[in-house]
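Structure in structure tokens, see below.
Excluded from the complex is one protein chain; the other protein chains are retained at their positions.
For clarity, chains are labelled A, B, C and D in written order, and residue numbers in each chain start from 1.
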Amino acid sequence: MIVRPRQHWLQLLLVWHGSVLRHILFRLGLNGALAIFAVCLMPWLKGHGLELSTAPFSLIGIALAIFLGFRNSVSYDRFWEARKLWGGLLVASRCLLRQAQTLTGRAPTDPAVREFCHLLVALASVLRHQLRHSLASPAAQADLQRLLPADLAAAVARAQYPCVRLLRELAAWVRRQHTEGRLSEVAVQSMDRNLDELTLYHGSCERIAATPIPYAYSVLLHRTVTVYCTLLPFSLVSAAGVLTPVVSVFIAYAFMALDAIACELEEPFGTEPNDLPLNAMCLTIERSLLELCDADSLPLPASPDRFHVLD
Amino acid sequence: MIVRPRQHWLQLLLVWHGSVLRHILFRLGLNGALAIFAVCLMPWLKGHGLELSTAPFSLIGIALAIFLGFRNSVSYDRFWEARKLWGGLLVASRCLLRQAQTLTGRAPTDPAVREFCHLLVALASVLRHQLRHSLASPAAQADLQRLLPADLAAAVARAQYPCVRLLRELAAWVRRQHTEGRLSEVAVQSMDRNLDELTLYHGSCERIAATPIPYAYSVLLHRTVTVYCTLLPFSLVSAAGVLTPVVSVFIAYAFMALDAIACELEEPFGTEPNDLPLNAMCLTIERSLLELCDADSLPLPASPDRFHVLD
Amino acid sequence: MIVRPRQHWLQLLLVWHGSVLRHILFRLGLNGALAIFAVCLMPWLKGHGLELSTAPFSLIGIALAIFLGFRNSVSYDRFWEARKLWGGLLVASRCLLRQAQTLTGRAPTDPAVREFCHLLVALASVLRHQLRHSLASPAAQADLQRLLPADLAAAVARAQYPCVRLLRELAAWVRRQHTEGRLSEVAVQSMDRNLDELTLYHGSCERIAATPIPYAYSVLLHRTVTVYCTLLPFSLVSAAGVLTPVVSVFIAYAFMALDAIACELEEPFGTEPNDLPLNAMCLTIERSLLELCDADSLPLPASPDRFHVLD
Amino acid sequence: MIVRPRQHWLQLLLVWHGSVLRHILFRLGLNGALAIFAVCLMPWLKGHGLELSTAPFSLIGIALAIFLGFRNSVSYDRFWEARKLWGGLLVASRCLLRQAQTLTGRAPTDPAVREFCHLLVALASVLRHQLRHSLASPAAQADLQRLLPADLAAAVARAQYPCVRLLRELAAWVRRQHTEGRLSEVAVQSMDRNLDELTLYHGSCERIAATPIPYAYSVLLHRTVTVYCTLLPFSLVSAAGVLTPVVSVFIAYAFMALDAIACELEEPFGTEPNDLPLNAMCLTIERSLLELCDADSLPLPASPDRFHVLD
Partner (left out) sequence: MIVRPRQHWLQLLLVWHGSVLRHILFRLGLNGALAIFAVCLMPWLKGHGLELSTAPFSLIGIALAIFLGFRNSVSYDRFWEARKLWGGLLVASRCLLRQAQTLTGRAPTDPAVREFCHLLVALASVLRHQLRHSLASPAAQADLQRLLPADLAAAVARAQYPCVRLLRELAAWVRRQHTEGRLSEVAVQSMDRNLDELTLYHGSCERIAATPIPYAYSVLLHRTVTVYCTLLPFSLVSAAGVLTPVVSVFIAYAFMALDAIACELEEPFGTEPNDLPLNAMCLTIERSLLELCDADSLPLPASPDRFHVLD
């Protein structure tokens, strides 16, 4: 995610990094070349009756608007739902940790509370790596070692559904407090409800990651945009004359960029500049939970790189 | 559902399987033939004053955009709601199985827990076959035999509403734990709430399967798109000349494909390539629940066929 | 509701019953006559400078698109919300009946359970008749006699808000189980929560039935569509010549049919072909609940009439 | 709210009361005069090169469609959310009154139940008057005197947030039942949850009433529509000739009426014909709650006035 301070409107015209221009430059170049070709060919085409007006293009525009508008809003909804789920993860973790203190009557610095806190931090970390397909990475393994007892870390590392394993461990902690007489039946229910919430957030993230936008949409959208942009210069020639390349590239830019953004946001858990900053969000969860345990020192917050990107 | 790895934009232009092109090829051919006919007939038509400009077509475009946009978003909402319901089924099953362990204090490998796990897996399997109208298929029967005691399997196979029968069985399991002193009143309530959730997900899937988009919409949409595409070549002739067939087929493709996708997504529980992969999702539920019971071995995960289709 | 098996696209062009064509045929005829009149009058109009181009019609199209799109999506949302509420009614009834068995420890065939089941079936039946303003019909009275004790049936028949009366009766049943020592405080709470759900579904159906789409929208929409379609032939004359009647009727058909569908869906509890099949849904509720009580025989399911209409 | 029986489509063209035509008649007249002026001035304007085509107007149409469509759907959403909240108020009141009987075991006609019922009716009445800024009106005071004990009526009349005061009183009633041994801890929780619901509905109504649509939108919309309609006749002159006044007034009507409806619905708690009928809804709440207490007689239901308006 890119977190630039507000910019002057002139700066926004010239920015390179983080915009999607770099993804579509090649195709824009092709379009420009085609437009120059169309301008040169115009007299010959006219002579052979191979002229196109812009009228058919406003007809196809209806279908294109539906495709693009739909794809765009679906992609953004996926992005925003994913963001809400991670927000919910933070909220449910805070609620559980608060309950682990005030319902059990344990002090914030109690080792049992700290253990529970580490389980919650590990859950966020494992979910992040699962969504980014980096469970086997050294960073993921280091987090497990750092936060969990050795045997549990090994079990989680082996599991096919490691988050489910950790959720069971959280529930087992609650159970232990109950058998130790620290938590009443009713208090167990309160924490259990929040464990259900965590399970829901985790399962919903899995759902978004596992279910792409129906493939037929991607195919149709690419075909329609590509054919549209290819025919465009030939139809603009009569309306824009020698200015055709400028106008054609501008129109193609708008359509292709819209397509490219939707493509980036569609998979919100990726690592492209406009995706969700899962690393930074995990760090926020860790910092907030540790502070809630009155930890002596907190890890430093994530800060954007020189391109203003949080990953 | 089609799960292709991200493709180059050139590949997306040429893909055949999984796109909806194969459904509409015949009608596109008709449209092309009509367009060639219109080009040949043009001089004669002009001579008799039977000319059409493109102007009326942008007027009808308003109604068409509303129809298509509406149908499209309704179909996708049905698809996505169905996906969410199956996601919820997985989540509620995990929550119940976790509760069956930590609220009763039973070990993950306890036979009673395993029995409960099998009931949950059977529920997903039966729901899948009910939604695909394949309850009488050998696969469905085999699942019942494999997962349930013989008499319960027979009762479920006989039932008109087999999922409701299984939900009662799950509740009966909870009741037994309570009478055995394993579950307190409050813990019964926690599990009962999740049984309500399961009932809701099941009932909502039934609702989507039983209630198509109002019939009058389908009729209107088909009529409008068909008449539109039929008249289109005659109106394009004056604007596109000999290029009419290319332009007409392209526009018709966009409208018909949009219609065809909506038609596929509208019934998300079907077996067409863009429908939900109920088989794969049932397998995920089984794998996740078995692992949560510390099963020794898990069934292999579903993998897409050579056309990248998960069913 | 119309539940036709999937049709060939050619069939969809010719269908009569269930489409909204029959509602608007007269107005379409008027529009055609006007268009023929416009074609004949054209030379005279031209001579007197009373010509219209299509340009102003694309301007008004903006407003029309907003009106129609808005009305259309609001109507469908009302239809779909109503469908969800009836789905919720089924789900909550199933949950309550399951609880009435497993929380009280009563057998499915226990008379008390059967009594509770009948109360739930009666609730659905009364709600249906209330929404269709047929509470005084013999069918409604017969249902009450069949399902309820005589004095309760009489009380419900007299009541201004009969569903609220039945909900109190359901709660009284729960209370009796509690005083008999069959239900603990906590179990009463579980069932009470589902009674709240039922109250919500009932109240929400009442809301939809009692609150039409704001009247000013209907007026504006009718006026705009009517004036638009009346002026249309005169503006099409210059663009479509002798083809004006064909094009004008086609465009008028699209707009008027969209308006007519919205009108039918707006009141989803009516008895028109595209409305909700309340009778069939009540029968489903009865069948599902009776099976859950292990009833010996179930009533036959509803089947569509020869026009594929479920009522 | 206007509740007319379904009308013939011809009637809808001519209706005056309840439509928004009366709000915009003056501006429509101005527009017509301007159009006549434009027709007369046309030759002179043409001679001085001050001609406008309709082309720029379809460009501005994009922005206008976004503005109007957005304003329209936001206004309707406010209207419909407000309606849902009042529906929720009725539902929560019914639930609470049912609980006050079946959880305490009190008879419907018990004085304590009747007292609780009156508190709920008073809450609806006070909320209505708060939203319509008529708390000091004699009708509001009379309701308080009629429904509440004298000292409570005085306290509520003095309060800045009278609904919050009444909600505390409802909670105090619940508390009294508990201390009298009529309600268990768990039953108190059930009723407390519904009190939370009431607090939510009340707070949400306050939110809608206190937060208008951002002011900048109103300004922009008015400016754009006004400038658009003012320039319109001058651009239509070339396309519609002497028919300009008819066409211009028709287009202006559509845009201005859309704006005027949105304006009325935006504040759903007002007293204009298309606003919510708070008086009738309060009466429904009172009737339904009294019947639930087996009251001997109910107040008469609200009936629309001769213009079919419920207030």
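Going forward, a contact is a pair of C-beta atoms (placed from the backbone, for glycine too) under 8 Å apart; a residue touches a chain by one contact, two chains touch by 3 or more.
Remember, predicted model here, so these are calculated numbers, not experimental data.
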In the whole complex, of A:Val156, A:Ile208 or A:Leu265, the residue touching the missing chain would be A:Leu265
Sole residue of D:Leu52, D:Leu135 or D:Ala157 that reaches the chain not shown, by the stated touch rule: D:Leu52
Which of these touches the unseen chain: D:Gln7, D:Gln141 or D:Gln189? D:Gln189
Touching the absent chain when the full complex is considered, from D:Gln7, D:Gln141, D:Thr226 or D:Thr271: D:Thr226
Touch criterion as defined above, residue of A:Leu103, A:Cys117, A:Leu131 or A:Leu148 at the omitted chain: A:Leu103
Missing-partner contacts on subunit A, residue numbers: 1-4, 9, 12-13, 15, 18-20, 54, 57-58, 61, 64-65, 68-69, 72-73, 76, 79, 83-84, 87-88, 90-91, 94-95, 98-99, 101-103, 105, 108, 184-187, 189-190, 194, 232, 236, 239-243, 247, 250-251, 253-255, 257-258, 261, 264-265, 273-274, 287-288, 291-292, 298, 308
Residues from subunit D at the interface with the omitted partner, ascending: 27, 49-53, 55-56, 58-60, 62-67, 69-70, 74, 159-161, 164-165, 167-168, 171-172, 174-175, 179, 185-186, 188-189, 192-193, 195-196, 199-200, 203-204, 206-207, 211-212, 214-220, 222-224, 226-227, 231
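By our rule, only the chains that are shown with their structure count from here on.
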Moving step by step between touching chains, how few steps can get you from subunit B to subunit D? 2
Greatest centre-to-centre gap (Cα means) from subunit B is with chain D
Copies subunit B and subunit C touch via same or different residues, half shared test: different
Numbers and ranges of subunit C residues touching at least 2 other chains: 58, 64-65, 69, 185-186, 189
Which chains touch which? A-B, B-C, C-D
